[in-house]
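In this view, the complex is presented without one of its protein chains, the others remaining in place.
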Amino acid sequence: MTAATRSGQRLGAIARQRELGLLVILVVLGAAVTLRAPQFLTIANLSQVSVLASVTAVAALGEALVILTRNVDLSVEATIGIVAYVVAVSLESHTFSAPVAILFGIGLGLLLGIVNGVLVAFLRVPSIVATLGTLSVFRGIDYFIAGSHQVPLAGLPEGFTDPARSDVFGVPVFVLVTVILVAIGTVILRSTRFGRQVYAVGSNPEAAAILGIPSRRVVFTAFAACGALAGLAGVMWVMEFGTINGTAATGAVLAIVAAAVVGGVNIFGGSGTLAGAALGALFLGFVANALPLIGLSQFYLQAIYGAVILAAVAADALILRRLQRSRTRRSGR
Amino acid sequence: MTGASPGPVGAAPLRAELRGISKRFGATQALSDVSLDLVAGEIHALVGENGAGKSTLVKILAGVHQPDSGTILLDGTPVQIGGPAEARALGIAVVHQEPRLFPDLTVAENVFIGHAPAGRLGSIDWGATRRAAEALFAELDVQFDVNAPVRGLSMADQQLIEIAKSLSVEARVLILDEPTASLSAHEVERLFAIVRRLRQRGASILFVSHRLDEVFALCDRATVFRDGRHVVTLPTSQLTTADLVRHMVGRAVSLFPKVETPIGDVLLEVDGLSRVGAFRDVSFTVRSGEIVGFAGLVGAGRTEVARVLFGIDRRDAGEIRLGGAPVAFTSPSAALTAGVAYVPEDRHQDGLVLDFTIAQNVTLPILPRLFPRLLVRAATERAVAIDETRAFQVRMTGVGQLVGALSGGNQQKVVLAKWLASRPRVLILDEPTRGIDIGAKVEVHRIVSELAASGLGIVLISSDLPEVLAMSDRIVVMHEGRITAEIPRARATEERVMYAATGSADGGDGTMAAER
Partner (left out) sequence: MTAVTTSATPRFGWTRSLARWETLLVVALLGLIVLGNALSPFFLTAGNFANLIAALMEVAIMALPMTLIVIAGEIDLSVESAAGLASALLGFLWMSHVPLPIAILIVLAVGALGGLLNGLLIARGGLPSLVVTLGTLALFRGLALIVLGPIGVSDFPEAFTAVGFGHVPGTVIPWPFVIFLVLAVVLAVVLHRTWIGRHIYAIGKNSGAARYSGVRVARVKVGLFMLSGLIAALAGIILTSRLSSARADAAQGMTLTVVTVVLLGGVNIFGGSGSIPGVVLAVIAVAVMQNALRLASVTVEVQSIALGLLLILSVVIPTSAHRAKSAIERVRGGRPPPPDSVPRGEQRIPSVEEEPS
């Protein structure tokens, strides 16, 4: 028993160190880039990087929640896009005031997340298929509503884009929002019944069902929350970019999933943290920012996302396998 | 003999009573008017063949099914167990063969899943959870790092966590469902010690098992079910193995029809075979017409050796010679072509494609051979399947029947037919009669015997000691990855095999109590 327990302990230690490891990598990466391009380490640049990363991070928090339950949400980018456009256009046409528009955006995201939740949790459609479908449907609706219209920066009310550019005691507002969300989310995941159920459902869905854990409700809530967070990310998108048309956030899903996976959220479900997902988003933001600074074109970014996803999954599987082997060996199968 | 069961002497309170329980599933009457008593502070065995109703009774107690008629009383009060959550709330806990834990959550959390102590504002108090878990394990006298995730822990450890879980809800009735199937000798002893301790604390334990020697080693009383009915309940001191078997089967049976066969040439030679972490320095031979039994407790490494012989795992050292020529199989397909076949332990998972027909399963390993020009002809396939299954007398509606619809014993026959169709020279059987009815067991033994008589070399891996003793020409005994003995048929006795299996020389300790 002792050997197996020791290796079990080792995994726990590894998992806890994932965030620490990421932090270290971030620092190392930052240092390396700065050597090549000192303008990386300026407050202005770091601010910009972290603000941009925050938008991805907020969406990645929701995605992480879904992945924890052993599902995936490929439609987040369409949710962000549609919320961004609807919010922008409603502001442009003075239908909503700014605070109302923000709430409406989050609410719309929540609604779209609920659609996913119903499909996956209650209609039992596998999440790949369901969210591939809703990705298409939501994006289609987005194009339909938007047509060829583009909301210019001037169409937005005065000061709406300020939160993306201002800070509180030197910390950008967006980063603060992200940190607060991570803190709240982590408390929920770590200390509430619901939070533990999320991990349980992802770790062993059959056992969860047998033990009377309301798996369907948990999965549904995860998708709903993911939608709401994507809605928030959509609002932040408007504040960050100002000019919005029907193609907003196209292709963003890869960055979001990559952020979660890099951040240590295990694609098989059951383990990972929100802090990790946020750090993952920051890491990818660093990479995206560093590319032009070290002379590589932005076109390398997609390839890097892909490589990063592959590397993270391979690493996760390797760790899992090493531990599985020690368990099987002991029981002599 | 039927009906009310005599309790043990003394005024121990009745923890659980089941009276007149019946349950039907469609056309099958799973239980008819069954009764069972559990007394506080006893370990009560429930034995019976597959289909006898043991599993249904356990599921009724666990709240998964509801009885069609009858009453259940817990500590004298009639109860309705509407679902698994209610069963738990009533203090009924089941420990299954395969533990149902959450690998990514910690040991402490798994023990208290769903009922962790609450802290401020309804959040979970992790400190209290940890301390409570540590206290429980201390009671069981085992060491555990309660903060480690469950992933990576052995099956035996996970079972202990399940037991701790049941303690955490103060279970009054603990049901152990085939708990020892995946445990090593040491782990079984540890489990038994814990179960005995629980008995001392007044718990009632229902021990469901196929292993009759364990029933005698551990249990106070035994109940036998047959065909959904209660047959007998008696203290184990008043029973012998032969009695149990007779009650289970309904008649006296000769389990092992072995045909004496002349032993021929060496077919398989294994020389110094090793695989890191699994087994070391394994050497043996198999001759034509010979049945070489591989005995040992679970975890001894027998299946690992078989997997290397069949090309599933890679060897690290040593040599394998087939018909004199050295071989190194890199895949089952290569092994099959060379004439080695392996019938895996887990029939459902590894042995058959349940969604295929009998014909499709039987021909699966030999399709490339049957149809070298790629195109499959259904008529040929059907004819081959009929040919190959004829000798086995499989109870089926035709080779076009889905294999998933067959009974366990018939499925095992299809598995055997499948492997025989590939015309192997060496056949390795891994627990071929596990989980099958005694009737079907006899047939499988007959088939194996005939196969040896037809010139195959057979390796019979089995944890069923009587089976190994009766069927083998030679018994190779393994213990913790090494061969500890090779015993010819004439000198093979249970004691000798058990001593070798537990790693001790003559006069060893820790052996399970032999049958009286």
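Think of it as A and B in the order they're written, each chain with its own count starting at 1.
Just so we're on the same page, a residue touches a chain if its C-beta (ideal position, glycine included) is under 8 Å from a C-beta of that chain, and two chains touch if they have at least 3 such contacts.
All of these numbers come straight from a predicted model, not from anything done at the bench.
When the full complex is taken into account, the listed residue touching the unshown chain is A:136, out of A:42, A:93, A:136 or A:166. Among B:193, B:242, B:383 or B:405, only B:405 touches the chain that is left out of the view.
In the complete assembly, the contact with the undisplayed chain comes from B:351, out of B:296, B:351, B:432 or B:481.
Only one residue in the set B:325, B:374 or B:490 touches the chain that does not appear here, and it is B:374.
For chain B, the list of residues touching the undisplayed chain reads 23, 25-28, 30, 50-56, 59, 62, 64-65, 312, 331-333, 335-336, 342, 344, 349-357, 360, 364-365, 367-368, 370-371, 374-376, 378, 395-398, 400-402, 404-408, 410, 418, 422, 437.
Mapped onto chain A, the interface with the missing chain covers residues 72, 119, 123-126, 128-130, 132-141, 143-144, 205-206, 209-210, 215, 246, 254, 257-258, 261, 267-268, 297, 299-310, 313-314, 317, 321.
Just so it is clear, only the chains that are shown with their structure count from here on.
Inter-chain spacing, taken between the CA centroids of chain A and chain B, is 45 Å.
By the touch criterion stated above, chain A contacts chain B in their complex at residues 1-2, 4-5, 7-12, 15, 187, 190-193, 196, 199-200, 202-204, 206-208, 210-213, 266, 270-271, 320, 323-327, 329-333.
For chain B in complex with chain A, the residues that touch the partner chain are 83-85, 88, 100-106, 109, 113-114, 116, 119, 122-124, 126, 142-145, 147-157, 182-184, 277-278, 298-301, 303-304, 345.
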